[in-house]
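Of the protein chains in this complex, all but one are displayed in their positions.
Going in written order, the chains are labelled A, B and C, and every chain counts its residues from 1.
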Amino acid sequence: MTNNFEPLIIGFTCNWCSYRAADMAGTGREKYPPNIRLIRMMCSGRLDPMFVMKALSDGADGVMITGCHPGECHYLEQNYKALRRTILLKRTLGQMGVDPERVKLVWASAAEGVYLAKEIGIFVEEIREKGPLDWPSRKNPAISIVEKEEVSV
Amino acid sequence: MANSKTPSGKPRIGVYVCHCGTNIAGVVDVEDVANWSAEELKDIGVVLSRDNKFMCSSQGQELIESDIKEFGLNRVVVAACSPHLHEKTFRGACERAGMNPFFCEMASIREQVSWVTKDKKKATEKSKSMVAGAVNRVVYHEALEPIKVPINPTTLIVGGGIAGIQAALEIANTGHEVYLVEREPSIGGHMAQFDKTFPTLDCSACILTPRMSEVGMHPNINLLTWSEVENVDGFVGNFDVTIRKKSRCVIEEDCTGCGICVQKCPITVIDDEFGVGIGTRKAIYTPFDQAIPNYPVLDKENCTYFIKGTCRACEKFCATNAIDFEQQDEIINVTVGNIILATGYDLFDARKMPNYGYGRYPNVFTSMEFERLCNAAGPTNGEIVLRDGVTAPKSVAIVHCVGSRDKNHNNYCSAICCMQSLKFAHIVYERTGAEIHNFYIDIRTTAKNYDEFYQRVLDEGTLFVRGKVAEITDVPQNEAEEGKLIVQAEDTLAGLQRRIPVDMVILSVGLEPKGDSDEVAHQFGISCSSNGWFTEKHPKLDPVSTMTEGIFIAGCATGPKDIPASVSQGSAAAARVISYIEMGELELEPVRASVIEEICSGCKICNDLCPYNAIIFIEDKQVTEINEALCQGCGTCVAACPAGAIVGTGFSNEQILAQIEGLMMDFSVPEVV
Amino acid sequence: MKYLFYPGCSMQRSAKPYLDSLKLVEKTLGLESVDVEDWNCCGATEFSSVNRTASHAIVGRNLALAQEQASGTDELVAACSACYLNLSKTDHFMREDADFNALVNDALSAGGLEYEPGSVKVRHSLDIIVNNVGYDAVKEKVTKPLSGLRVGAYYGCMIVRPDVNERFSNPEEPYELEDLLEVLGAEVVDFKMKTQCCSGHMTQISSEVAYDMIKQIVKPAVEEEIDVLVTLCPMCQLNIDAFQNEMNKHFGTNYEVPILYFSQLMGLAFGYTEKELGIGKEFVNVSPALAKIGKTTEEVPTPKKKKKSKSDPSLPMPKMPIHYRGGS
Partner (left out) sequence: MSVSAEFNNKQSYTKIKDLPGFNLIELVEARTPGDSRLEMCIQCGSCGGSCPSGKDMDHSPRQLFAMLRAGIVDEVLESNAPWYCVSCYKCYVRCPQEVKITDIMYTLKTIAISTGKFKVNEAKDFSETFTGYVEKYGRSFEFGLSTRHSLRHLPMTVSGTIGLGLGLIKTGRLDITPHKIKNIDQLQKILNRAYELEAQR
């Protein structure tokens, strides 16, 4: 793998816990790699798997999904839905030939700035290890994958 | 949604990059970011881009205002600190310039870039991509109006313990109406069962009953005892509550509370509720003499009339014909603006620790049994005696932390047991002169005058043994132990295993969430911690609010507390409610979901996802609808809708997808294979 | 019902009567038990004092053999408490701790074996009899009820503790054995020392300590007028039975409390002879106790719950669960 590969990671955060954890990492000057770009949603339950697909197919090498800890969701229980969707999503990715470990779910409370920064660091290194994502559609348009599958059936 | 503030035509975006002194500019080349945005993002609609020392200063805000007017900007992106800090500030600037404030978007290049990144080049690149994300996103912003809800000035308080009583009086005294709902026949809660209160040793009844009568007589308080909330609908400002007023078999309007029915009732049963199984009551009863309200309740399970169809002694003797055997439960519907839950706690069931022998050995008592035992209105009129009802104990062991600080049971400290156990030691000392051993893990006497009380009990000669009691048995190993209860523990300070023979053991059982706290939380749309206590909006800065607007919590329902803390929380919750009532209406963030009826296929996938019950299926139209006032804006349904029929304002698919694309504008990925 | 059976060393030797009687009981109850082929010692409480990895590896071998030999069942049943505990504990740790699982399997691989944690379910014979056969089915087989015999259930330690893998009973207050003995027609005493230690290996290490602990069991049994203690554990039986005389010498007492295996009492109730059940090999003579069976002593009317008289000043006792036998 090339040494100068810098992975690009999209991170989804919830407004109440993990985005605030990112704020806190900042306030605490906790350094982490600049490879991650965060997107704020109100809740991890807002995470439409399409967003992850979009990120991965458009150039991200990994996606980090973050939310409140189970049982601490601002919206009572919606992070459990995020959890289930993430599991399904990973399975789907695997079936598409994409390493499901490129998607990672991390729970971080508003107080866990240090923890979130550490987890981001770990994930960036994990993705760096895996190398650039060779998303099928980047070589061929998505349609051709479908056609290929149809042929093979 | 269209109004005068809707921008017309193409987006005209202004980008503002803040230096934040050197906080951002020290790491990020802000000038480069601003220039790059003006150049590279102009196709998207950026018409100007500036960098500025402090965007949040009045000068910075005025800059935005004048640019909006001068350059006809209809969207603004500020790359500065976290939106949680200054989003309101910049939205305000936009609004003052006549723009809808929701056309403003922030990129947090301080918290997410300059403060957390060492490499300046990479920091600048990340900032650029974040600005690109924000610019891409802001294109899809819509004009929004804050949601305003009127606040109904009536309040529902659930739970008539000391916290609920305090809250009710505070609100009622400001002239607003209160419904106080209590499940038991009388208000007063656990405090009414106590004899003395620590550390002042005030008689519990003496300080509580005046408050109770005040509640009973207050013109603004509708007291509903022997009642339970059945259903809650609606949202902050406007809750529809259904209350079941259980049948007492007593006509309240006619009852004078004279007590002749209780006197004449021939059936005496063990009182498992107020009397915690150690006292007795009649089949028609008031739980205690000073009960508020003072009209009795008929216990149908034990009443001879309900069992055999005869007796009717109570009815015969009632001078006002207030007994009504046919009385049915009554359903009461009320509309309230706010709700305070002060539902209290349960006690740990000591039978879960068979090694302590509660239920096996008669002279092992729980703390609440002992409270009743030493209470002047209790079964022994306050005399401290063994279970035989006669013998005074010569030696007493008091066991702290029963069921608390124990991973096998409750893994938290119950907060009150140390002081309660010290109080017991004092009472036993004062009334019996018995030898007292207190077994503790740690003594926690943190509040005002608590440690002074500990000193006093030490001075009285109570013997403290630092060690969690291992077991209590009546099987003797030597003569001194014959006929005694033996408390076996490691005296961790002396470093030896000890067996201490005593006559009586008092188990200071811990506090637990109410058995039905999960259901109650669900009913009111709030959450419980894994332990089962209600979760505060913020444990430190907002301890009496919940994540659900208009629902407040007070007292032990949120965790173990002593009386002063419960009273403070009652007042605090009342203050929050009063301020809402005074405001008259509440502005809510317009982040909401709504259904596009034409696209909705009626599949109902979203129907079960909402914890706030905001999603309703309209049978006639076979489509789903979302109640805007109930919706809290989490967006879970938006993500779930397979037809894409649900849109979420502020966080629409277009906005997020556009932001992703923007963030992908990246310079650091080298073109290598 | 079919299951694999792990006999263990004690039941081949000093606790042979336990094995013999249990086999008869299994036969009567229609339980088909097949011994694990070529099993080795479970290590008792001693092997883990010398080498942790090895102590679990030898148990791992038994589990692996059971997994190989299991056909038509995944239940592995033991009747010796220590064997039962060691089997279930190793399985538990292998499930809970991935590193430990790898460690044990590494050792097993040296012998060409492999064990998948959780693939066999370790159960105790009492658990099978109580929860799979059921009290009603046992009752049907009782031909000679043990009426007149005052028995004390003595569980000891390792059948109820530690509570790894969700043991079938409460670690401090089990009740299954009492319920079973009641079904057999015996008069069951609430024996408060029922989960107290018999002294374990202390008989081999410090007889003074051991005698003290044995006395703690025997003395209350005498005071409760228990005719026979009923055990599920070879170690408990050995210590209480074989060392009782030594203990008496040490303290100058003359306690005499015989102790039998639960399967022996079941066998008696099912009509087997004392000889078939290996009864008579005890140190403390059990004949006087067994002679009481069937002899209906004058019917002591169980004191009906007296209606509390008005003059009785005593306070009510807490309400207890139905299985509870204690209280006064």
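Criterion: a contact is a pair of C-beta atoms (placed from the backbone, for glycine too) under 8 Å apart; a residue touches a chain by one contact, two chains touch by 3 or more.
Here the structure is a predicted model, which means the values were calculated and not measured.
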For the chain not depicted, the shown chains it touches: B, C
Option touching the unshown chain, where B:D491, B:D516 or B:E625 are the choices: B:D491
Contacting the left-out chain in the complete assembly, out of C:E32, C:E46 or C:D312: C:E46
Touching residue (missing chain; options C:K2, C:K281 or C:K319): C:K281
Residue ranges of subunit C at the interface with the undisplayed chain: 9-10, 12-17, 38-41, 43-58, 60-61, 92-93, 96-97, 100, 103, 106-113, 157-158, 161-163, 171-172, 195-197, 199-202, 204-209, 213, 216, 242-243, 246, 249, 281, 283
Residues belonging to subunit B that touch the chain removed from view: 355, 401, 405-408, 441, 466-471, 488-492, 495-497
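Keep this in mind: only the chains that are shown with their structure count from here on.
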Centre-of-Cα separation between subunit B and subunit A, whole angstrom: 33
Whole-Å gap between the CA centroids of subunit B and subunit C: 48
Subunit C-facing residues of subunit B, complex: 270, 272, 277-278, 280, 351, 353-355, 358-362, 373, 379-380, 387-390, 473-475, 477
Footprint of subunit B on subunit C - complex, ascending: 170, 172-173, 192-193, 216, 220, 312-321, 324, 326-328
Residue ranges of subunit B touching subunit A (in the complex, touch as defined): 82-84, 108, 110-113, 115-119, 122-123, 125-126, 129-130, 133, 525-527, 529-530, 535, 547, 591, 609, 611, 632-636, 638-640, 648, 650-651, 653, 656-657, 659-661, 663-664, 666, 668-670, 672
